[in-house]
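Heads up, one of the protein chains got dropped from this complex, but the rest are sitting where they should.
As written, the chains take the letters A and B, and residue 1 is the first residue of each chain.
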Amino acid sequence: MSPMSAPYAHPYVPNSAPEARAAMLAAVGVTSVDEFYADVPDALRLHRPLDLPPALVAEQDLARHVTGLLDRNRPLAPGRSFLGAGTYHHHVPAVVDEVIGRSEFLTAYAGEPYEDHGRFQALFEYESLMAELLAMDVVTVPTYDSFQAASTALAMAGRITGRRTVLVASEVLPDRRSRVHDFVRPYLDLVDVPPRDAIADLPALLAVLDESVAAVWVETPSHTGAIETRLAEVAEAAHAVGAIVVVSTDPICYGVLTPPASHGADIVCGDLQSLGLHAYYGGAHGGFLAVHDDPRFVMELPSRIFGLAATDVPGEYGFGDVAYERTSFAVREEGKEWVGTAAALWGIAAGVYLALQGPQGMAELGETILARTRYAQQRLQGIPGVRLGDDAVHFREFTIELSGVSPASVVERLRPLGIAPGVPLDDQRLLICVTETNTSDDIDALAAAVAAILEEDHR
Amino acid sequence: MSLPVARKPALRRFHQARWDEPVVFELSAPGERGVIPSQVEPAVRALVGDVVSGLPDGLRRAAPPALPELGQMRVLRHYLRLSQENLGADLNVDVGQGTCTMKYSPKVNDRLAAHPSLLDLHPLQDLADAQGILEIIWRTQRMLAEISGMDEVGLHTQGGSAAIWANIAMIRAYFEGRGEAEQRTEVITTIFSHPSNAATAKAAGYEVITIYPDADGYPDIEAFKRALSPRTAAIMVTNPEDTGIYNPRIAEWVELAHSVGALASYDQANANGILGITRARDAGFDVCHFNLHKTFGTPHGSGGPGAGANGVAAHLVPFLPRPIVVRDDDGTFRLDDVRPLSIGKVAPFYGVVPNIVRAYAWIRALGADGLRAVAETAVLNNNYLMARVLQIPGASAPYATGRRRIEQVRYSWQDLYSETGISSEEIGVRASDYGMHYWTSHHPYVVPQPFTLEPTESYSKSELDEYADVLAQVAREAREAPDVVRTAPHNQTVHHTHHDDLDDPERWATSWRAYQRKYGCGDPGSSPG
Partner (left out) sequence: MTSPSRPLGPYRDPHLGRGPEPYRSVEPGRGVEPGRGAESGRSAESGRSPDHSRHPGESRDLRRLGLIVNPVAGLGGPAGLKGSDGTATQELARARGAEPHASERAARMLGTLAAALPDARILTAAGPMGADAVREAGLGADVVWTPRSRETGGDDTTAATEALVRAGAELVLFVGGDGTGRDVTAGLIDDVPILGVPAGVKMYSSCFAVGPEAAGWLAVRWLGGGLPTRTAEVLDIDEDALRAGHTEPKLHALARVPEWAGRTQARKAATPVSEAAAVTAAVRGMLTRLEPGVRYLLGPGGTVAELGRQLGLDLSPLGVDVVVDGELLARDASEAELFAHVGAGPSRAVVTVIGGQGFLIGRGNQQLSPRVLRSLAPDPLLVVATEQKLLDLAGRPLLVDTGDPELDVQLAGHVRVVTGPGSVAMYPVASPE
């Protein structure tokens, strides 16, 4: 298979060079590497080469091949994508990419707080910056994504209360709900309390809220971008029956919006992708989990928490694992879920992002997104045949209802213009996402294109 | 005439970077800006007004978050200093992170994964816009199917443990489909398997039965037979186990599991030494997983994102997470998202795309011969290093004495500990003074005073020698200068850290704001000694 006829050392495999191999075999006292496989029975051996495409051993050939494939991707021009629904186009500052591209961070794994001090400090700072944004004292090292974060948050609520009902008070991202359902179903039942006008239906919620409820799950901004305005009332009612308030959210809005903890949330969770990560075809997600500094909650957190500690030298900052015995490292299946490779690098990215933005940047960013979301809503709702899906306050995402034309056909007909107007939710609703990367010009172009279609169809 | 430069000593005089860097909050200077976001345009403001003031009562944040205010270069410099205070695998002879397969992550793959067409590609764009990445995902699925012998592969998960979770979730769905969910309530694993097998099974609601090794270090097959019953849903095992010992009766284990109607799930986190040698399906396994960040060369990212792959035999294909990338007859790629028996979504969209690209490129760079060379070299390196380590007085490799190991070894400093009272953990911290790292073991400690080394294929003979020389040196210090070891680290960014505070809820400082609240300090930088 190899294009090279003579034995060669692959650049990634130094000791595959025949000389090194022979010297090492001699040092170990065997004649062939086959002796190392004595325990692998012959019947289990693959007595043929793997059937794989030919090797591209020259880096040039490899790069040309892979680049050739990737060149077939066609991302949209900046600002022309109004796609969200879980992955968002936010601007990624160059410094973020620079830092997480550093080989010391990129290739490290699980060193101790001594030789990997930088990783511990960077993640402690991530926790601390998120803690300020969320107004909560405890944020863990990132988990996989918002799906896992919500699953874990609800599982914690179940363990803490010993109850099994979860009232779902918001319209939750369907994929997230799918994952949460499959994860918690041995010990939790998800019960939907359908929102009214995109926010919690408080009377309906009160009617079913009793002491069998482990948690009330609020998502804000919701799947359709609606901001929950009745969180404080929901939290008060939930706490009255000993239930825990779990809020899944996107931290990007808290430069301008009141964080859920201030309205009574007990566990706040969500995704980090908005904080300095590229869309990456949906492949760059990290989850966060935040609680108050209450041991009942902290001890149920499965992920690692890096804390600040003194060293032998005054003024020196040491770091280490807070309450290490919680983790499944320490007690296997008695741990809360498990600890594994998750999304630490994305946590470092989010920390750098927040350090760059500062309070002013996050406030301005929140205002820009709020304003442009509102601008897009107003531009679109002025088009005959278009109305807003609801009257709630929206951040970044909202739905429009189309009459006379299906959302899917709008998507199809805007493709030639290089505009992705949103994600069809059903035969009527289109989910539109507006971030700071969509300027007023982009929004105007969208509105004009949608208007043109509707006009054409009504003619 | 003597040389103007003396010869280097046998061991390098390492010292880790020490910038004595404050916490980022302490660097704050009011009014400084790191970035400025795109601002609200006049036209927008004219139409919508002041949206922030217009927010409903209570929704507007009362006070801005107390984030630091820093100029852009100050942020950059701070984080670059922290990066220097981190010993990544590129700088380290990182053979001490046993079970984690710390191999070279080729730089070209990082560059390919950062291809501009990937960075801004939205996962819900029209599939016609994503044919390149979809083809890479599909090809990676097919190559991993060949490497595992399985029929289909899913690439959704973001880490090894998440992939193991998907395995047990599929097993659970499989038995629900057969009406056997009530009956099959137990999962069997071995103590040498990665603890996430037990942990995920537990999280999925199963009772976990653990099998211990017999005196030879192989999992006790008699105990396994006693544990099997009609209640068994699955066995979830690693092989070679975390000792580097390959269970030669693995096919018999799988057969025994099948004989009671259970499924067999293979944790292939330790596959690096058996690529192209033996395959999961050929031993009868129904389902397996790989860690792309271990075996297939994607970087570990300081603890993620990694990427997991789930391989399944035909009878489990319907249960794979959705969607799966498929190729149509006309050569176009699409998502098969209509999978009624699927366990559903396990993660957003289609997996850790940058790492899938890296893994694809890694496999393509090596090909079939290269993968076999990887396996054989990883095993050769391991046995070579084992020979070197076992020459160090006080080091041993419990279980299966005298036998060869596959790709890693769980060693013990028990003899050295008995002799000197210096623990494995202390040896490891002192080794870091020489720029080397090692990891002890998962808890509970299956071997006493453990350390787990996995040299992979990436290190040259001289680097393995250097690593062993460091261990020998520290073992010697434990006897001759035990205080030096006990008070380590000496050449690191920071000194011995008082971790006790981190276990007490009254004292732990989980964040800067918690620290300030608990210890009643404003700006520590301003308070003199």
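Simple rule for what comes next: contacts are C-beta pairs under 8 Å (C-beta built on N, C-alpha and C of every residue); 3 or more make two chains touch, one makes a residue touch a chain.
These numbers come from a predicted model, not from an experiment.
Undergrad: Just name the one of B:174, B:206 or B:384 that touches the chain not displayed here.
TA: Within the whole complex, the residue contacting the unshown chain is B:206.
Undergrad: Taking the entire complex into account, which one of B:56, B:177, B:230 or B:393 touches the absent chain?
TA: That would be B:393, which touches the missing chain.
Undergrad: Per the definition of touch given earlier, which of B:473, B:493 or B:510 contacts the omitted chain?
TA: B:473
Undergrad: Residues on chain B that touch the omitted chain in the whole complex?
TA: The missing chain touches chain B at positions 9-15, 20, 22, 26, 188, 191, 198, 202, 206-217, 220, 222-224, 226-227, 388, 390-396, 398-399, 415, 418-419, 433-434, 443-446, 448, 465-466, 468-470, 472-473, 475-477, 480-481, 484, 488, 490-491, 495, 498, 501, 506-507, 509, 518-521, 524-525, 527-529.
One rule holds in what follows: only the chains that are shown with their structure count from here on.
Undergrad: Taking each chain's centre as the mean of its CA atoms, how far is chain A from chain B in angstrom?
TA: 18
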